[in-house]
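With one protein chain removed, the remaining protein chains of the complex are shown where they sit.
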Amino acid sequence: PPQRRWPLEANEYKRYGRQLIMPEIGLQGQLRLKTASVLIVGVGGLGCPAAAYLVGAGVGKVGLVDGDTVEESNLHRQILHSTAKVNMTKVESAMIALHSLNPNVELVPHQGRLTPETALSTLQHYDIVLDCTDTPASRYLISDTCVLLGKPLVSASALRTDGQLMVLNNPPLPPGNTSGGPCYRCVFPKPPPAESVVTCGDGGILGPVVGTMGILQALEAIKVLTKQPSASSNDSAPADPPSLLIFSAYSNPMFRTIRLRTRKLKCAVCSAHATVTPEALNSGSMDYVQFCGTVDPVDAL
Amino acid sequence: PPQRRWPLEANEYKRYGRQLIMPEIGLQGQLRLKTASVLIVGVGGLGCPAAAYLVGAGVGKVGLVDGDTVEESNLHRQILHSTAKVNMTKVESAMIALHSLNPNVELVPHQGRLTPETALSTLQHYDIVLDCTDTPASRYLISDTCVLLGKPLVSASALRTDGQLMVLNNPPLPPGNTSGGPCYRCVFPKPPPAESVVTCGDGGILGPVVGTMGILQALEAIKVLTKQPSASSNDSAPADPPSLLIFSAYSNPMFRTIRLRTRKLKCAVCSAHATVTPEALNSGSMDYVQFCGTVDPVDAL
Amino acid sequence: MSDAKDEGTIGITVEFSGGLEMLFSNERKLSLTIPAKDEDGTRSNIAFLVRHLCDTVMKDPRKELFVLDDTVRPGILVLINDADWELEGEDKYEIEEGDNILFVSTLHGG
Partner (left out) sequence: MSDAKDEGTIGITVEFSGGLEMLFSNERKLSLTIPAKDEDGTRSNIAFLVRHLCDTVMKDPRKELFVLDDTVRPGILVLINDADWELEGEDKYEIEEGDNILFVSTLHGG
């Protein structure tokens, strides 16, 4: 959508007043949110609270990607859905709830799972991406696509009583530029053995744990989108150093912040030696499911 | 309500399956949640996410206290409410949303603000209390009442880009027992000067900041309610040492955990020298608004 | 910001949270070098640090939002190396090289 340069409507001053008056957001920040677009991949335990707070904050356009339908076992943590919406698609269910929260936000449904063939064309229309999915294959696919398109990525995950959060590819500089933020492959060059991967279905998940991580994704997205340009140049102020937030509900302290590496000089996606290209993705020659392996259920942790 | 000793209904196994299978909760933990009652005082930026995740988790009874109606300026952060509910009472609006999320939970409306005259009779019917209010006067009133009734208290607050969280009076031993957890007055014996108190209306608030603190209140309540008895006695395992979680969305690290003091030997409520009594509360002789002072708007920060 | 180590000074970190940073030019974290001994020649403690912050660091005229009766006002928690100062001797705690002193204003919003 074209940049809007005139200030907000009267009802927007009222609705967003409490965040508008803060120096960290201000009128400029609110206008940045209004002209921004966010893609939320996965409308489950992470995506529900992330979407609620981004729509509440007045992001201009929010896209929702999911191929699943609402199940009763989702409801303890997926708070945009409700009992009456069991069997509805998650995208449809979320859109109803989000529209009633804030009708000013344009919501874009993307029914179905993201695939290598659809990833570039889906993500290219958005300014920032939230990875709210639940498999290693989708995490590599989303990160690779964000690097190829130059989009920052807010990646979170949760299992049982633990959660993790990273802002990746921030700033989203072209592959080979070592000043760009690290990508998912810089941090995890190889996927974990398939038998070590535990899903929320198998391992369980405590609702407020995944809820906390999802809300923090919304927060990080708002911070990236409203960042004020530095005084000395037209560029944004330097991004925070790359870090991983680790949450552990039954540990003391519950939260730890870990300093992460910068871009890996031999990263397969974001380095000068990248082998993952838009052509490879579009051609369907990248098999992320194969890359991450599959597991005989008997061997699973 | 009487303790139920038979296991869950079939649909409850399905709905709560993802948390049931975790060792931290288990069937016993789920049954404890089902027989438990939680009072949420304040159904705003903290109370909305706290209520959503407690109702999602299957707490048996949730009480909601609030005297306000929904305003458009609430909606960016108070995600249980929606545009169509502007001017409805917050309690009524929240009950509609919570009932649609999980019809198995008994919801109890308490319209109106908590006062010294109503506090004891309102709180006594609940196992644990969440302070989701927004003034010093209500924070002292709720903490005092929790000490007098022997209820643990999960207290959170947020302003601008910062948040704070404490679990108080945990374990909730009688006044004078120094093994009980500290109360709000132990940590803050005197109220702050009224001119230093900033409200969300004046100072602003970022939605995901207050949302994070509210979800963490739900988490702490679930941890307290599902705590397993220690092997050696019928008592619960010792509570975590008292601490304050400080959240600062624009700092690095974002979260810090601070060790707090134990009960204060001269605390006006929880010590052997307590002067705040049930009689004083019920008689209306305690004036919390006076205690916390009022301020000429011109002098406010 | 401190120079090479000096017998007569101590290098510490002072942090402000919960809105107090607004009284200190919106700085959330300061690296400070303070005298190792106070006016009376005794080792610098938190009471001295509070006076020092008021007199030489704080530009905001509203001192009463930080101090009252010569100590931090009610509603401000003082944390010494991530522990409540009540655990460390309150304002009599003698400051050591490298200490982190955090002043947190309680929040009341919700």
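A, B and C label the chains in the order they appear, each numbered from 1.
Definition applied: contacts are C-beta pairs under 8 Å (C-beta built on N, C-alpha and C of every residue); 3 or more make two chains touch, one makes a residue touch a chain.
Here the structure is a predicted model, which is why all the values come from computation and not from measurement.
Chemist: Taking the complete complex into account, which shown chains does the hidden chain touch?
Modeler: Result: the unshown chain touches A.
Chemist: Using the touch definition from the top, which of A:Gly42, A:Pro152, A:Pro172 or A:Pro208 touches the missing chain?
Modeler: Reading the full complex, the residue touching the unseen chain is A:Gly42.
Chemist: May I ask which residue of A:Asn11, A:Gln124, A:Ser251 or A:Thr294 touches the chain that does not appear here?
Modeler: A:Ser251
Chemist: Given the contact definition stated above, which residue among A:Gly29, A:Gly58, A:Pro116 or A:Gly163 touches the chain not shown here?
Modeler: Once the missing chain is taken into account, the touching residue is A:Gly163.
Chemist: With the full complex in mind, choose from A:Val197, A:Val224 or A:Ala239 the residue touching the hidden chain.
Modeler: Missing-chain contact among the listed residues: A:Val197.
Chemist: Residues of chain A in contact with the chain that isn't shown?
Modeler: Looking at chain A, the ones touching the missing chain are residues 42, 44-47, 131-136, 139, 156-160, 162-164, 187-193, 195-200, 203, 205, 210, 244, 246, 248, 251, 256-261, 264, 301.
In the analysis below, only the chains that are shown with their structure count from here on.
Chemist: Measure off the straight-line distance from the CA centroid of chain B to the CA centroid of chain C, and report it in whole Å.
Modeler: 31
Chemist: Taking the mean of the C-alpha atoms as each chain's centre, how many Å separate chain A from chain C?
Modeler: Between these chains, centre-to-centre, one finds 39 Å.
Chemist: Using mean C-alpha positions as chain centres, tell me how far chain A is from chain B in Å, no decimals.
Modeler: 30
Chemist: At least two partner chains per residue is the criterion; list those residues in chain C.
Modeler: Counting only residues that touch two or more other chains, chain C contributes none.
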